[in-house]
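Note that one protein chain of the assembly has been removed; the remaining protein chains are unaltered in position.
Labels run A, B and C following the written order; every chain starts at residue 1.
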Amino acid sequence: MVEIDDLHERTLLAPIAHTGRGFYWAVAGLSLLILWGVLAYLVQFSEGLGVTGLHQPVSWGFYVTNFVFFIGISHAGTLISAILRLSKAEWRRPITRMAEVITVMVLFIGAGQILIDLGRPDRLMNVIRYGRYQSPLLWDATSISAYMTASLTYLYLPMIPDIAILRDRLGKRKLLYSVLALGWTGTEHQQRVLNRAIAIMAVLVIPIAISVHSVVSFVFSMTLQPMWHSTIFGPYFVVGAIFSGIAALIVAMILFRKAYGLQDYLKPIHFRYLGQLLLIMALLWFYFTFAEYLTGYYGAEPEEMKVFWAKFTGPFWPFFWGMVLCNFIIPISCLVSLSRHTIGKVLAASLSVVVGMWLERFIIVVPTLSFPRLPFPQGIYSPTWVEWGETAGSFGIFALFYLLFTKFFPIISIWEIREGREGVKEVEERLISYLPGEIEEKT
Amino acid sequence: MALWGMVIDLDRCTGCQACVMACKAENNVPAVGAKEAKRGRIISWMQVLTETDEEHHGEKTRFIPRPCLQCDDPPCTKVCPVYATYRNPDGIVAQIYARCIGCRFCMAACPYNAKYFNWHTYQTEKPGQNPDVSVRPKGVVEKCTFCHHRLQKARERALAEKRDFDPNDYVTACAQACPAQAIVFGDLSDPTSAVSKLAASPRAFKLLEELGTKPKVIYLSEGEGRG
Amino acid sequence: MTRGALVRLILILIVIGVAVTWGYWTGLVESGTTQPIQFPHKTHLDLKLACTTCHYRAEKEAVAGRPPTALCLGCHMGGDTQSQEIKKLRAFGETGREIPWRRVWRLPSHVYFPHRVHVTIAEIKCQTCHGPMESLTRPPEAPLKILAMDDCIACHEKLKSPEGGGKAAAEATKMAARRISLDCITCHR
Partner (left out) sequence: MQFTRRGFLQALTATAGAAVLLKGRPSKVGQAAEDVERWATPEEIFVPSICQQCPGGCGLLVRTLDGEVAGISGNPLHPINRGTLCPKAFGGLQLLNDPDRLKGPMARAGERGSFRPIGWDEALKIVTARLSDLRTKELSHTVAVLGGQYRGYRDTLWTRFSEAYGTPNYIRVRCLAPEKPALAHHFMQGVTAPVGYDLAKAQLILSFGVSLLEAWLGPVHNAQAFARLRRSSERPRGWFIQVDPRRSPTAIKADRWIPIVPGTDGILALGIANAIIREGLYDREFVEEHTFGFEDWVDGSGKRHLGFKELVLRDYGLLAVSAATGVAVRSILEIARSLASIKPAVVIGERGPAYGADDLHTRMAIHSLNALVGNIGVPGGLLIQGELPLAPLPVAKKDEIAKRGLAQPRIDGAGEEQYLLTADTPQLLPERILKKNPYPVNALFLFATNPLANHPAKEAFAEAMKQIPFIVSFSPFLDESTAMADLILPDHTYLERWQDDQVTHLAGFTCFSLAQPAASPLHQTRNTADTMLGVAKALGGSVAESLPWEKYEELLREGVKGLFQAGRGYVTTLHAEESLRKVLERQGYWVPEFKDYDGFWKALLQRGAWWDPTGIPVSRKALLKTASGKFEFYSTALKEVVDKAVKREGKTGPFFSALGAGKEEDLLFLPAVPIAPAEETKSFPLRLNTYRLLSRPTGGGRNQPWLLEQPAVHVEASWEGWVEIHPATAAAAGIKEHDSVWVESAKGKIKLPAKLYSGTLPDIVHIPLFGGEGPNPNDLIGNETDIFRGFGLLNTTRVRIRRA
């Protein structure tokens, strides 16, 4: 082990250099979840989707809910980091990497939900061989793969200097880091090119991210089904996605802050800013939800109202009101004042939003299918252990991969922090440039 | 080109389900078994829906036999990512089992719930089945095809016998079986056909017409009234 | 044998094993079919018999089917014979049972392929799909040609196009008021 001189580097590389007992416990726990998921999938693969609780009217359930949810979470990442980066918000520096990793991990898992949901996963290639561009599902495939590529690149580019640090400082995995570092030496030219590339990607990734979730919403809104067929769905989904993304990011930040002792890097101020962002999103989410349901209520189409009342007072009321509680009441009450117990409040709000947003996805997918227009024998959907297993496994895989990532790469960008510290002066200059110049009194 | 359509007279329909069973026998539709049925997975390409007017405490009940409505503007085909379902030139909404990836988007999109999914392997090939129709594997969506294989065979017969195809050679199993002759099948593009004449009746209406799906299954309402 | 050679041998065996298993599994390799009678197609076709002389159902029905025993006996009845195979044939004839031919050519069950249209209207040679059956001196153990959907499509596309459409296409169009179709449900069922 090479001695690492830089204190910052030492702290940030510590999780990669040393592995504690907690890590193994976490891996073991998550592996159990994943094992459950794998087992569930194997059963489902051999027996057919019949092992789930899905049935004739309700042909979509947990998997599609998870799909929308995970794709939603993915917005955390890139979108926040990109926006903060473009707006040159200096407090972003310790956050961006975490956000970007969430995006990449969760995108794969979200896309995987569709694979799990397919009756014939062996024919997945048909989508590519015989794809039909009329189908919103194909738009999804396209935009998600574009988003995957973009966010992977966007994650990777700012990591190059850090990988080079790892290559130089860390004793192990020399080969891996050398390859990934792409010969980074930190020359000025390299710096310039990298910065340019990051900036371009940041610009690119925002429209792609928005398109992804709009397209996900189109899966529902392009049909004629009551409470799906809505023009508001695109922005509504995007807002929800950012909302849940921020929440997931905050949860991840707090967890790693605690686990890896990053208190110096992730300070209450970060959480306060993010908390305020979350508050804004909660209000925005409420606005969209209110508009959506009020419009439906006033239109009072019988078919819409069947689903509407099923959510308000019918069999889905716990989910609906649970969603309102988790997405609005709890976060608002936690976030209005962040002067004290910032981190605790933000964590509570974020956890609540993660749950609430999952409920929201569920409450969008299932009730509409449960109440068909025609007098069809109705059925209430209740998931089986297989669906719970695959859901748990999906979360498990996400957490495990995230954890493993932190064992290979620094979760907080070393060079960006350093750059931030070195660039205080530059920031000062920039600040001054925002302000009106000193007024020279005319004489 | 013919435009195949169906008229179902709800006043004549007795809710006997002969159409349902005829369809099952003709198209090798499996019985899914007690356990699966309880979970709401009965496959019934033709299904008799019972509509009860809640304001009248069940006094006004009607039976609506519902096949696939073979929409001219089908919501299901638009969403299929792999062309496993599409409207063919005859106006029949086709379902290609060998292509279907089982995403069930078409089921979610169909406002008539006319599409059914094979949640398990419900049956394999065995005696007593109709060899003209394949047995569907697990994981694909299936639905009424207007007994398209009968059209195939009728056409092919005409071709082999070197005569013109006669639209009367083609009738669906449900229309053939209906004891009250409430189901009439034929060519909607031919104004002289029985089905066209009935479709012009003042009693005629279409299910969920307001959705603009343009179904080719037309219903005749009950009660007094001409036609 | 050196250790390296042994390892190499084992590796090769594993590769072959995997390939063969995979082949069986995906149906590329089929286990050979043995027929009750070693029927020589060549001998019969050399006598200038047409395929449809015996497989006459191909002209009438969707499936060509096997010829009935009675048809075989039409020629092979009476007189002495040295051939074991003809004796077997006669033995089947005496019991009044059909010869239990095993099926070799088999389309997937979701495909509808009407022989009669292809034989009588389109006048496609049997060999186009079945391969050089006329050269066989004993029954094939496996199909001589394995057809994929693309083979069907290619032919239909060719004939459907105005320039490719020969007599067959014109006739088909006229007779059935329907062109040679590329519509999936024409063949999928």
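In this section, a contact is a pair of C-beta atoms (placed from the backbone, for glycine too) under 8 Å apart; a residue touches a chain by one contact, two chains touch by 3 or more.
Bear in mind the structure is a predicted one, so any value in this text is a computation, not a measurement.
Interface note for the absent chain: among B:Ala22, B:Cys144, B:Leu159 or B:Ile218, the touching residue is B:Ala22. Across the entire complex, the residue among C:Leu45, C:Val63, C:Ile124 or C:Leu159 in touch with the chain not shown is C:Val63.
With the whole complex as reference, residues 9, 11-12, 14-18, 20-22, 24-26, 31-34, 37-38, 42, 44, 48, 50, 57-59, 61-63, 126-132, 154, 166, 168-171, 173, 176-182, 224 of chain B touch the missing chain.
One rule holds for everything that comes next: only the chains that are shown with their structure count from here on.
Looking at which of A-B and B-C shares more C-beta pairs in contact, the answer is the pair A-B. Work out the mean CA point of chain A and of chain C, and you get 56 Å between them.
Centre-to-centre separation between chain B and chain C, using Cα means, comes to 35 Å.
Residue positions of chain C touching 2 or more other chains: there are none.
The residues of chain A never reach two or more other chains; the list is empty.
Touching chain A in their complex are the following residues of chain B: 36, 39-42, 47, 49-52, 64, 66, 75, 78-84, 99-105, 107-109, 111-113, 116-121, 138-141, 207-208, 211, 213. Listed in rising order, the residues of chain B touching chain C in the complex are 1, 83, 86, 88-89, 92, 94, 96-99, 125, 132-135, 145, 148-149, 152-153, 155-156, 158-160, 162-165.
Contact residues on chain A toward chain B in their complex (touch as defined above): 47-50, 52-60, 114, 117-121, 123-124, 126-127, 130-132, 134-138, 141, 219, 222-225, 369, 372-377, 379.
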